[in-house]
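Here the complex is missing one protein chain, while the rest keep their positions.
Up next, chain A:
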């Protein structure tokens, strides 16, 4: 037992009550409007300058994709061989390429193919990946084993290598497929090799969510497994899926350009940045007239960068844990 006479500095001290008024425990602050998770994420996104930079760039890119006619009157397929490889001028800002096409016009019209491939692939991959991943993670057991192993097999095949094999086969059986056929073929091939990544992300998120107590609580009120999956598990697993989807959009655009560059992506009849970069190859070797390469490549880089920046900002908003300090 301690000495009952207190030492200096340890005498009984009672703070005046007015200094620290006692608050009722369990009061609710109702001054601010209610905030759900999405609203909070939007608030965070709004305060991030990276988001605004990418948003402005993407808005411009989308206008170019939807209304290329607003930016140029020149037909991208109208060749003026006499002006082949002419450099940039006041009338033709980006100059002419080897075929005598106007480079500016080709850059503007080429945006559509790249962005369409990127977005469609992302949609395919997200839907397939989210569904397979959620089912695998939620039902577990043999369903999980089956889906996961199939995903592993596809994951093990390098994207570009697999795409080359698939597309060259496709070219033999379906060579004349036009604009949308060409785009669709590239989208499908990229999606075939892209979905396992999303499956893994979704499966991981679902595994984490399904062990939480509110899932048990929902079962205890009599909710069926399937309604649990749709109402609670999937909505709560969306954040990492959305983040991965935005970041990978840029990757798919690059992949399309790579395939087109290799000559097996979009058919040459389609105006696309990848095809134009491929056509500029010879100029790279000679080292002259680099504007033919520079402008489509620059447009590609800016577009990919915008999507990547958006992905970064979305990740910061949705998944504060992954934020770099």
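The definition used in the following text is that contacts are C-beta pairs under 8 Å (C-beta built on N, C-alpha and C of every residue); 3 or more make two chains touch, one makes a residue touch a chain; residues count from 1.
By definition in this document, contacts and distances are computed from a predicted model.
*Asks:* Which name from "L-lactate dehydrogenase complex protein LldG", "Cbb3-type cytochrome oxidase assembly protein CcoS", "ABC transporter ATP-binding protein" or "PepSY domain-containing protein" does UniProt give the chain that's left off?
*Replies:* Cross-referencing UniProt, the chain left out corresponds to "ABC transporter ATP-binding protein".
*Asks:* Of the listed residues A:232, A:291 or A:315, which contacts the missing chain in the full complex?
*Replies:* A:232
*Asks:* Based on the whole complex, identify which of A:43, A:77 or A:219 touches the chain you can't see.
*Replies:* Of these options, the touching residue for the absent chain is A:219.
*Asks:* Touch as defined at the start, partner being the missing chain; which of A:12, A:90, A:156 or A:173 qualifies?
*Replies:* A:12
*Asks:* What does the interface between chain A and the hidden chain look like in terms of residue numbers?
*Replies:* Those residues of chain A that touch the unshown chain are 2, 4, 6-15, 17, 19-20, 22-23, 25-26, 28-30, 34-37, 40, 212-214, 216-223, 227, 232, 235-236.
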